[in-house]
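Working notes, beginning with the structure itself.
All protein chains but one are shown at their positions in the complex.
Order as written gives the chain letters A and B; numbering starts at 1 within each chain.
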Amino acid sequence: MKTGLYLSISPLLVVALGGALLMLAEAFSHHREEHESRSAGPSSELALGTAITLFTGAIFAAAVWFVGPEKLDGSQDLAPWLIIDRFTLFFAFTICVGGGLASLLAGGYLPEHRIDRGEFYPLLTFSSVGAIILAAAGDVLTLFLGLEIMSLGVYALTGFRRGSARSTEASMKYFLLGSFAAALLLYGAALIYGATGHTDLAGIRAALVAGNLNYGLVLIAVTLMIVGLAFKISAVPFHMWTPDAYEGAPTPATSFMAVVVKSAAFATMLRVLLVAFGQPELSSWGAGWPPIIATLAVLTMTVANLIAGRQESVKRMLAYSSIAHAGYILVGVTTTMRLHEDGQASVMFYLLAYTVSTIGAFGALILCGSRGAEAVSYEDLSGLGKRHPAVALVFSLFLLSLAGVPPTAGFFGKLYIVKGAIGAGLYPLSVILLLNSVLGAYYYLRVLVFMYMREPAPGAPFARPMKSGYVTSALVLAAVAVVALGLFPTTSLEVAVRAALAP
Amino acid sequence: MTSIPLEYYLIVAAALFLVGTVGFLLRRNLLVLLMSIELMLNSVNLTLVAYNRVHTESHAGQIFTFFVIAIAAAEAAVGLAIVLAFFRVRKTVRSDEADLLRN
Partner (left out) sequence: MLMAYASVAAFFLVAIGFILGSLLFGKVIRPNNMYAEKLETYECGEAPVGPAWFNFNPRFYIIALIYIVFDVEIAFVYPVATVFRRWVDAGRGMFALVEIFLFVVILMLGLVYVWVKGDLEWIRSIKGDPRGVQNVSSRTRPEIIKEHDLEEAMPQGAE
């Protein structure tokens, strides 16, 4: 009985156990019939339970961090299947925070829009378990398992409004492209196994360093794996599913997808690229993955920002903006080829800042609408600044953070990535990133213009904000985090630097 | 008795994978798309098991295959459920009629 082992994987255990309990609680609860009062649905208890589970997971991750996973006896027993290091813990923390906030949003959203079925919460929790496994995976087998555990839950969450044509369509598109991507990734993994004889990332690297391999096979395999991962982080040109899935899904599920799935996918991308393919022959500008990732980054930022500006639906605009953010983060991933720790740290800090800002933006959008009048288009938001100044104020805060205006979290996220790109000598990339930030500011500020400077057309329907303690508390937590990360960025950056993978 | 060389398995697997990919990209019936994905996963299984004959130091490839089969079953269950939900609302299983969400 090794206590150290169980302590070190405690974040995962807490969330998994919590998910199982929530599932049983949901099955045995007596909320099957239609309830007239809004507070009595399954959401009333399960949302809180889910949030507590996930935040407990985050606290455990932080606790293991402070003890130090290397000091816990047996924390490496599960390697290479699950690697418990500071990198994993950082991402487990981010995932748990994102999932917990998303479940709070769901607690308000589901009853309001009359899709108050309890399955949402166990699905969300199990997806988070998959995301943590994905972030911890040091073997292609667990990587695939985590990816699928996470994705299967999210497919179901996307189609949660199952009587709606849009929701089912979104879930169908997401499912098809998601499993197609998983199959590509898997075939790449199988070929790598064939070429090197290893499925664990460290073993793959050792075999690649030792040489004497079929390099054509390795090249095909690396390409397939990068394409599979690019689908998951929704990089252009593999982003086709993203706007549709994000728009059709219930908004809490959208925020979960935008935040948790993306963080976990970036975690595994970093680990695969840096651990398995991290040797200089495969990670320099002349050869290997950096030019591919850089191209993806440029395409993703530019295309997504150009399309986002043309959207009439705020939700779809946020979907494209999340693609654009993936592009910024890809710049950070590219910099890891020269700045090992700092590059990773900028990616991690950005993901944390992005998590709280995005959850906040989607949450504010949820808060702006109510049953039968979900806030969707820019017009829906016109005049909100006068009618509901508090809602408009927090919405503005999150949008400014996404746009990267100081002193918010998003500003420092972008700053560190640009700093890294300049430090790594990737000047064209940093210029493109800055230009794209300006493009991005246009559509974020357009929301502010509508909220503060426009009046709704006479007679036109306008969104009525809903009232929900859950959504409000999620927004307050996210707003505090955005401001705190903006005011004290260096502390969290140092944390991220310590979390970086060893070269 | 001569054994079948490794390349034969790999070529069959690659062909299966290609058939699956092309089917996924060209066909418009959702159920056929699901089958194409299953075909791709099965070609991965064949590749893994075939390579395990070369890398005899462990059973990693065969164990991997077990997991892929299990996950494929779960994926098919979720996929069929989603297609069923889609069919209930839209009364079609054609993927090109899924056109409510677009720019």
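The criterion applied here is as follows: contacts are C-beta pairs under 8 Å (C-beta built on N, C-alpha and C of every residue); 3 or more make two chains touch, one makes a residue touch a chain.
If you're wondering where the values come from, they're calculated on a predicted model, not measured in any experiment.
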- Message: Considering the complete complex, identify which of A:5, A:20 or A:202 is in touch with the unshown chain.
- Response: A:20
- Which one, A:117, A:232 or A:262, makes contact with the chain that was left out? A:117
- Candidate in contact with the missing chain, chosen from A:376, A:417 or A:433: A:376
- So that we can see where the missing chain sits, which residues of chain B does it touch? 1-2, 29, 66, 69-70, 73-74, 76-77, 80-81, 84, 87, 89-94, 97, 100
- Where chain A meets the left-out chain, the residues are 20, 23-24, 27-28, 32-34, 113-115, 117, 161-166, 313, 371-374, 376, 461
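Here is the rule we use: only the chains that are shown with their structure count from here on.
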- Item | Distance from chain B to chain A - Cα centre to Cα centre, in angstrom | 26
- chain B contacts chain A in the complex at 10, 17, 20, 24, 30, 33, 37, 40-41, 43-44, 47-48, 50-51, 54-55, 57, 60-61, 63-64, 67-68, 71, 74-75, 78-79, 81-83, 85-86, 88-90, 95, 98, 100-103
- Spell out the residues on chain A that touch chain B in their complex, using ranges where they run on. 140-141, 144-145, 148, 152, 155-156, 159, 162-166, 168-173, 175-176, 179-180, 182-184, 186-187, 189-191, 193-194, 197-199, 243-244, 247-248, 307, 310-311
